[in-house]
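Once you've had a glance at the structure underneath, I'll fire off some questions.
The other protein chains are all here in position, but one chain of the complex has been omitted.
Chain IDs A, B and C follow the sequence of writing; residue 1 opens each chain.
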């Protein structure tokens, strides 16, 4: 059985072993014992609330309780850009018009910005290939929204998620070739490796700081602004269903979109409910939907936050969870849990 | 009885007579027969769909059917900034940091932008003082959201509303005094009169075009960025309840906030429902809430869109409207209407 | 024998004929009879005017072949480029980008819309007949404007510039325009030039051109290559002006990217090394020793005249020998002072 839970001190080795399998796509999960150890320590301090909210890094692991393996990992950073500047390009609009010539030109413009400074970031999502099936990916990704819905006071700013940008078949980035390349004189993979160290501010230092008309870029670069990497499209859809939106911020390097939301507009904030764990009665049974949908359920304990998927459905503020579910959540009858339908309800309008 | 309805050709005289009572606060409703006549013609063409969506100007009047008076007016512009540039300042963030000196400075920055070009605008709201009571103001303002929820395909872009900015007791604008004044060398009221002609682009032409750190402005100017005029605070709250947000765009002149929303995040899009007009039955009666809340109801006809407030509540897709209500809406039993609770439901979480 | 003199009303027909043969371009003579008449009238009024501060004056000079009684060249100078507005150009800027982490710094070339040339005096409308282009009369014509400015500094700014037409293809297209101006103006290069009448001081430039610096590395190769390149028709002017001391690196034209030569008057040879000498009557003999070409101008304001002579080095002399015929042409007599500079 799979449970997503707050990471703890004992997870380091398993985390390292998983990091060795991540590959080059993810910059924040490198198989480096020192780096991982530091990150783990920060995560533990975050759940223990011994460091200020903006320094926190809530890291979750998906554990396969049948064999103790770590099947996946994901995280929420309390705030970005407070120790090192966090840069994006923001896409704005400028209009040039002359009545005399009857010309009206509306142009998209890239502004180098630190606007997202202080936002909380969804990051470091990785699911081991052995577990890429069923609802596992959704459980892992969406568990973070349940956490935010349970502890919204920890997240006072925007929530953001950086999406990997479009790459051509050969792994090159048309946006980089059309823009960054002229200012770096390094090839894409070299810069990619540098950014893999997690330091992107040097990019901004060398990138043009004055606003740029997108029209100055080659067609191929213009076309991929805000486009995700092919393999990232499902992750993007999933976050959009949860209430995140592309609002015109892109990565300065590959123009991948940043998805963002105010905490209050997250589906989890609107649709998640508290429920008391209670045995099924005839009444609740009668009121239960005919075709139950899978439901995300979590306990309500910050230090040992745990989430699962269940087929049980909350009815009138109560939910009947199996003994196994309760064990995974470390909950008991009478405890309060938070529930959220795994899938988005279709609007009935 | 009050009904809010699409304006029509016969309303010109009543509209003019109301415009004479608006005062100087509103730039778009001046007692000028030619201007009002043009606007009315555009509005009629908009409801008749004989002009393209981006040129439309859906204007609504609140009619007191007891005496035929026009008690108020409001409008939705299909798109702003497509014939004359629409300018705002956008507030962004820039971080200046030096590890060597251990300095990290986060600064708010004003960018002159045309980002909101193409947005639909809620505007021209005016309620005659004789009618400023009860739910009248809410009916007038919120009726527009019901219209949008009924015809969302007409509104593909953002919805925005410009709020009047903060003014000191003496009617001066600290933001203007701190910024615009240096570039205009005219006093606030003179510029105010010029903007009253509806042409604001000259302001942008004379305003600094390069990004500006807000820190350069005097303290009093900094403090009022995004602050509304005292008398506008209730209108702001009302729009925020409907799903509009201040996202960092302000007026270039007085720094009043622009509220904005994607159509899909409007409360009316989520919470409004279609219902068939049907007589009350025992069953619906039994299921109705004990303390009915006032409900906005509209017909579903673009050309003669009409909205009222009723005490009836839709239950299971049906609503029982009084004969009077049906007359105001020009509906009959069996017709479909759109309903929206007038007030925002408190979140139950 | 050739003389440079201010244009006169009687020259209009000749100028019209000339305009018909000069190449289509933005910085040359006006093309229509109306415009030519206006330019001539304005020049006559300018030469006649009492001037304390340079303003809307525009001085048009012609090169006349005395043998043929024919106008074979034109050259003009505007007292103040921005007298009717603001003269816009692109300034070549260098933006420093430094990365401490990578320990590298780049210089990035950017073009910034600027109005710094507004108060400069502007040279323009330079044209000489093909046959004369290799002769000292071409230099005489170009330089006469500056000789006049040396004599009448109150009529001009402290700095001068000359826009030269940029490169275009055989269809009149401009690669620089296609990469930049076209994106904002939404029209072809020649259409834009027609609409704006070759001017660089119109409000619509502020309305349409980009307010933020244009990063040169982002321009297509052919547009970059066109920056600061002259149209072949401008080569003679370019060579004469750079010899004079004009520099070409700082500004380019906002439309076609052509070079804008500019200089402080201190840096111009006509200003720094012209001599004021007395006229003495020569004996008509060719002097001994090496000869060099000089431009010689009278100091007669509206009756300005300038010619070239071959003469021994005049540096350190008090007087210059001129034949009675030349004195006639220059309208000077023995003892009058003239302004001389090597060409």
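We adopt the following convention: a contact is a pair of C-beta atoms (placed from the backbone, for glycine too) under 8 Å apart; a residue touches a chain by one contact, two chains touch by 3 or more.
This is a predicted model, so every value here is computed, not measured.
Engineer: Out of B:17, B:210, B:231 or B:311, which is the one that touches the chain we can't see?
Structural biologist: Residue touching the absent chain, from the options given: B:210.
Engineer: For the chain left off this view, which of B:21, B:83, B:105 or B:241 is in contact with it?
Structural biologist: The missing chain is touched by B:105.
Engineer: Who touches the missing chain here, C:206, C:292 or C:319?
Structural biologist: C:206
Engineer: Quick one: say which of C:12, C:267, C:292 or C:319 touches the chain that got left out.
Structural biologist: Answer from the full complex: C:267 touches the omitted chain.
Engineer: Please give every residue of chain A in contact with the chain that is not shown.
Structural biologist: 99-100, 205, 209-210
Engineer: Since one chain has been left out of the picture, which residues of chain B touch it in the full complex?
Structural biologist: 96-98, 100-101, 103, 105, 107, 179, 182-183, 185, 194, 199, 201-202, 205-213, 215-217
Engineer: For chain C, enumerate the residues touching the unshown chain of the complex.
Structural biologist: 85-86, 88, 93-98, 100, 105, 107, 114-116, 118, 203, 206-207, 245, 264, 266-267, 272, 316
Rule of thumb we're sticking to: only the chains that are shown with their structure count from here on.
Engineer: Distance between chain B and chain C based on Cα centroids, please, to the nearest Å.
Structural biologist: Here chain B and chain C have centroids separated by 58 Å.
Engineer: Quick one: report the Å distance separating chain A from chain C, using the average Cα coordinate of each chain.
Structural biologist: 63
Engineer: Among the residues of chain C, pick out those that touch two or more other chains and give their numbers.
Structural biologist: If we look for residues of chain C contacting two or more partner chains, we find 100, 207, 212.
Engineer: Provide the list of chain B residues touching at least two other chains, using ranges where the numbers run on.
Structural biologist: Not one residue in chain B touches at least two other chains.
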